[in-house]
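Let's turn to subunit A:
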Amino acid sequence: MRTNVRKLSLTALFAVIALIIFIVEAQIPLPVNAPGLKLGLANIIILFMLFLGGMWKTQDIFMVFLVRVLLAALITGNAQALLFSFTGGLFALLVMLSMRTAFKGAAIPVVSVAGAIAHNAGQITVAALITSAGVFVYLPALVAGGIISGLLTGFAVYFIYKAHPKFISYIGGMNNDIR
Partner candidate 1 sequence: MKLLSKQNIVFFCIIGVIFVVSVIVWLVVSDIQTENTTALVYKNGVLIETISLSAVETEYEYAINDDGVNVILVKSGEIGVISADCPTQICVNTGFIGSGVIPIICIPNRLEIRIVGGSHELDAVAG
Partner candidate 2 sequence: MKVKILILAVATLLFVLSGCDASDSSPASFTRTEFALGTFVTVRIDGTSGKDANQALDGTFARLSEIELTASTKNHGSELSYVNQNAYERGITVSEELFFLLESGLFYSALTDGAFDITLGSVVELWGIGTDNARVPAPDELAEALENSGFENLLLSAENRTVRFLKEGLKIDLGALAKGYAADEMKRVLLENGVTSAVLNLGGDIITIGDKNGEDWLIGLADPLAPGESCAILRVSGLAVVTSGNYERYFMHEGARYHHVFDSQTGFPAESGVVSSTIITDSAMIADALSTAFFVMGIERAVEFAVSIPDTDYVLIDGGMNFMCSENINLEIIK
């Protein structure tokens, strides 16, 4: 199999961008305190890749997700945080993939919201396993928060797609250079 250099470097680039967003996000304080509640901005990259199509397959997205989660854990040095971001991210990824397959016409923000809710649900499930089922009282706050952050990231990606169609089709792997 021929190694696709462009794809390889883009994958690495995606992982790094996701990581940077993750780190920046950790610095943003949230108005509501709930275990497992996160802005989920790092999801932007996963969402972006999900709609690229072309040469980008599910396993590539998984690869970026794994690299991002593991590197983030290495940087923060927090094994517990790894458990949270991995479970949350995995829930989000699986839900978004199934949304994408089941509803071909679903808009980016819609898929994003579903992913964000799944992300928070995954995180609170881990929290419940670590502490007790009592943490589920936070679920409504996490769902509402997930909807807001999901719309935020969803529209961010949507506008990137809308504003730069040529750029998108270029990295999507249509083999046509940017003109």
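Just so we're on the same page, a contact is a pair of C-beta atoms (placed from the backbone, for glycine too) under 8 Å apart; a residue touches a chain by one contact, two chains touch by 3 or more; residues count from 1.
Per the selection procedure, all candidates are chains of the complex that A comes from, given by their letters.
All of these numbers come straight from a predicted model, not from anything done at the bench.
What touches subunit A in this complex, out of the candidates 1 or 2, is 1. Of all the residues in subunit A, the ones that touch candidate 1 in their complex are 33-35, 51, 76, 78, 80-81, 103, 105-110, 113, 117, 127, 130-132, 134-135, 137-141, 143-144, 147-148, 151, 158.
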